[in-house]
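Removed from the display is one protein chain of the complex; every other protein chain stays in position.
After this line comes chain A, so read on.
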Amino acid sequence: MKQIYLLLTLSLIIGIGALLSTRFIEPPLGEGDSAIHIFNWGEYIDPDLLDQFTEETGIRVVYETFDSNEAMLVKINQGGTSYDLAIPSEYMVEKMQERDMLIEIDHEQLPNLEHIGEQFLGLDFDPENKYSVPYFWGTVGVLFHPDKTDLDFTEWDMLWDESLRNEILLVDSAREVMGFSLNSMGESLNETDPDKLDAAFQKLVELAPNIRGVVGDEIMQMMINNESIAAVIWSGSARDVMWENEELDYVVPEGGSNLWFDTFVIPETANNIDGAHQFINFMLDPENAAQNADYVGYSTPNDAGLLLLDESEQEDTRFYPTDAQQETLEVYKNLGLENLGIYNELFLKFKMNLE
């Protein structure tokens, strides 16, 4: 019995000690201190910029990450943490706005907004940029190993080629996978006609023998390690992989693909609205935007920032597609929960057809 008391006391002391020690590592906020809570995708910012922001403004940054738009929505809805800034994709901005989850952004506090390219403002999902400011943008395409295949993936249909048996990795995301199947048939990736969706699903089932696996963020590490010949992946992830494995190439097939935007929004849970504005403005500064783009690998909508990047980078039409190329691309529309359910149901069925 004595031993049990001893053990209990000991663990209590260690526990309290550990709790107190966190105060030395990260001092708690005092009265005058100001902080902002940022909620962003993983690996999606240059951490040096966070320190720099704190140095310049004295505002501390509490930084948390999520791995899907939907997970972010659920977390913000739950309350718990009062996030001051989040970075959802365009269709999620629309959804959050419909649910009155966003605070209007005050453009007067964002002098650096002028650096954002005109084609990135006033898009369908937020016509007056009342609630969102562009952060990064990109496409969905094929990352592949040119030495190991003769195909150049200028068309989606090439994924169905028999030479690719068991050689394709896909991202585990219903809209991307259903989307390229629809695109390969010349349909829109915002299709809601059940017959066309079913046709897209049937076509995916035919692709099943070529699929090596359907995975999450691990896809990047797997491609670096040459796990498969081709992968359907987001442009920025592809950029990251190509920095590590220079044998790979990325292409957006011509039959259309997804054009997406990730944007800053201020959720209605925000406590420090001023701080959030200051942070957005800080990130819109051309030099910071360039530094961030250089670190993250995604395409920056910041025209002035883009000019600061290496010329080879600026002219790389794989990641900064020309206007003509962009015309074939489509932005996701918010299709509503019911249609989203159908997409997910078909995607799940497709996964069950893999062997």
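Keep in mind that, in the parts below, a residue touches a chain if its C-beta (ideal position, glycine included) is under 8 Å from a C-beta of that chain, and two chains touch if they have at least 3 such contacts; residues count from 1.
What we mean here is this: contacts and distances are computed from a predicted model.
The unshown chain of the complex is recorded in UniProt as "Spermidine/putrescine transport system permease protein", chosen from "Spermidine/putrescine transport system permease protein", "SbsA Ig-like domain-containing protein", "Rubredoxin" or "3-oxoadipate CoA-transferase, beta subunit". When the missing chain is restored to the complex, the residue among A:T81, A:Q119, A:Q202 or A:N226 that touches it is A:N226. The chain omitted from view is touched by exactly one of A:L8, A:V74 or A:L307, namely A:V74. Per the touch definition above, the residue from A:M185, A:V215 or A:L308 contacting the chain not shown is A:V215. If you put the missing chain back, the residues of chain A touching it would be 68, 70-71, 73-74, 166, 169, 172-174, 211-216, 218, 221-222, 225-228, 337-338, 340-341, 344-345, 347-349, 351-352, 354-355.
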